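Below you'll find the structure, written out as structure tokens, and then a few comments.
The complex appears here without one of its protein chains, the remainder shown in place.
By letter and in written order, the chains are A and B; residue numbering begins at 1 in each of them.
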Amino acid sequence: MDSLKEDLKKQIIEQLNLEDLQVSDIDDNSLLFSAEGVGLDSIDALELIVLMEKFYGIQVTNPDEGKDAFLTINTMADYIEKKRNQ
Amino acid sequence: MNFITSCCRITEKNCLINGRIVAHKIEDSPESWFKQLYKHLALEYPKFYKMDMLSQAGFLASEYLKKEYPEFINSYADDEIALLFANQESSADTDIRFKDSYRDHKSPSPSLFVYTLPNIVLGELAIRNKLYGENMFAVLPKFAPDFFLQYGNILLSTGSKALMAGWLGVLDGKVEVSVFLVERDKDNRMPFSEENMIKCFSDQA
Partner (left out) sequence: MAVKITGLGIISAIGNTVAENLWSLENSRSGIAPVNYLDSKRALLVGEVKYSNRDLADHLGIKSPPISRTSLLGLAAAREAWGSNRHTKELRSGIISATSVGGMDTTEQFYSHFLDQNNPDYSVLKCHDSGSTTERIAAELGISGYINTLSTACSSGANAIMLGARLIEQGKLDRVLVGGTDALANFTIDGFRSLMIYDENWCRPFDESRTGLNLGEGAAFLLLENDKSIRFSGNVPICCLSGWANAADAYHQTASSPEGTGATMAIQNAIEVSGLSALDISYVNAHGTGTKNNDLSESTAMINVFGDNLPDFSSTKPFTGHTLAAAGAIEAVFSVLAIQHGLIFPNLNYKNPISETGLVPITELQTQQPVLAVLSNSFGFGGNNSSLVFSVHR
């Protein structure tokens, strides 16, 4: 689970062009879409959907489903684990 | 009477303000030329990294101009500064990357698609500086000072009081950027004319 979270952070940084950030800058519980957290926006949300498909084979067809899954690194990792075990 | 009150020129190797070199590309740096300029400006604006080359070019030139002339933006109401830009290649630099993204990764990248329009750079400048005035992007066969003069003068006589204008020639490593500020009645500067725009465009120092 920890290496999954680390991989996720690396993938997010690369896919979303967050050059200024290091893996160590993203806290597992930081709110990804809050300005006080990682500050992602709606286009980044779409890129996360692409990332899910590309790296984990998971298709998020409903953007609202994504909203809950993408709150934090923790919720994203939980979501991936759940989908994998389905 | 309208005057050019500041100009910024960025080429593949140099960045000049009013004819003076302010930054020079470090060849053996791992960082790209635009990233070097961003770091040189010492800004805190992480959205820069998400921008495409065209938007980064416009952003950097405008930030250098603001650094040289800090009172510019605040001297005007938020809808009095117009944005007027043009180039020859439109958004081709990003169009190519977008095409590659869905050929190589089998799915189009939404964040790249966002930038496959040349006028998004206007949006970035408006967001950064909270500008609500007129904004225009034209695609022309080559740098056309007559277009800027004519359109610029129309803008300045129909409600706009200042312009941030210029040419953003960016494609595949080529960088031919010339951005200038135009204001009404500031008569200690260069008159807004085709000749003076050509002069700004040709600055090599």
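Things to note:
The rule is simple: a contact is a pair of C-beta atoms (placed from the backbone, for glycine too) under 8 Å apart; a residue touches a chain by one contact, two chains touch by 3 or more.
As the structure is a computational prediction, the values presented were derived from the model and not from experiment.
Checked against the hidden chain, the listed residues B:F98, B:W167, B:F180 or B:F201 yield one contact partner: B:F98.
Between the chain not shown and the residues B:S75, B:S107 or B:S202, the one that touches is B:S107. The hidden chain makes contact, of the residues B:M53, B:I120 or B:A162, with B:I120.
Those residues of chain B that touch the chain absent from the view are 79, 83, 88-90, 92, 95, 98-99, 102-103, 107-110, 113-124, 126-127, 129-141, 147, 150-151, 154, 157-159. Listed by residue number, the positions of chain A touching the unshown chain are 41-43, 46, 49-50, 63.
Throughout what follows, only the chains that are shown with their structure count from here on.
Between the Cα centres of chain A and chain B there is a gap of 33 Å.
Contact residues on chain B toward chain A in their complex (touch as defined above): 35, 46, 49-50, 105, 107, 109-111, 114. Chain contact summary for the complex, chain A toward chain B: residues 16-21, 39, 43-44, 46-47, 50, 53-54.
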